[in-house]
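Starting off with a structure, shown below.
Note that one protein chain is taken out, while the other chains of the complex remain in position.
For chain A:
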Amino acid sequence: MTRVLATTLPLAGADSIGIAGERAICDRRGVLYFPELRLLTVSDLHLEKGSSLARRGTLIPPYDTGATLLRLQAVIADYQPAIVISLGDSFHDGGGAARMHSSFRERLEGLMAGRDWFWVAGNHDPDAPADLPGETVRELAIGALVFRHEPSAVRVEGEISGHLHPCARIVQQGRSVRRRCFAGDGGRMIMPAFGAYTGSLNVLDRAYAGLFRRETLMAYMLGAERIFAISRSMLRPG
């Protein structure tokens, strides 16, 4: 594995954390960047979710793919990663890539050019996206890290996954604040969903049972300007 000593300071509003000994930057926009690896990972893009619902008569605005790609473009411009891993459910369904508007396809191909791009297979998109470059993999191991879509039931140190769309909720001064978040316990990390139309599921939900060490679970909640690291004791279900 090539180690590139590029900029290692987190950008404004990002937090530097350790996962299985690797240093990572939690960006408030919902991506994770490993500076030593020049590796950017993003999860659950759910591209073409709008058109996927439109097929069934729910005609929500067809701008989600464009909006998601614009945000991704900004992140990639900031970090200039050598490697990008899209952690699964990159498209909302198997036909998503084929339905994509030509202007969006061009934008995506522009982002992919000049870097290694991995499509991790997800439950929504188990197969390689139609007519797009990049390598489709079940999972990917890089150094001490393992990248896969669904978190495995047994604890794996250094696992980076998505699928669950974590969010966290706190109550302060009688008001409730819910935000997407990274959920990690120092050993494994579950990424927030990045797509414009993706909802989220509270990290205290049963779906996460047994995935984390309770004592060290932290939610890195996405704020408008920065990441907020909140420990489990402050979190509320629902």
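The definition used in the following text is that contacts are C-beta pairs under 8 Å (C-beta built on N, C-alpha and C of every residue); 3 or more make two chains touch, one makes a residue touch a chain; residues count from 1.
Keep in mind that, in the parts below, contacts and distances are computed from a predicted model.
J.: Quick one: find the hidden chain's UniProt protein name among "DNA ligase-associated DEXH box helicase", "Xanthine dehydrogenase large subunit", "Sugar ABC transporter permease" or "Cytochrome c oxidase subunit 3".
T.: "DNA ligase-associated DEXH box helicase"
J.: Of A:Arg23, A:His101 or A:Arg155, which one is in contact with the hidden chain?
T.: A:His101
J.: Decide which residue listed in A:Ala77, A:Ala153, A:Ala209 or A:Ala224 touches the omitted chain of the complex.
T.: A:Ala224
J.: When the complex is taken as a whole, what residues of chain A touch the one chain not shown?
T.: Listed in rising order, the touching residues are 49, 51, 53-55, 57-64, 66-67, 101, 164-165, 169-177, 179, 193, 196-201, 221, 223-225, 228-231, 234, 236-238.
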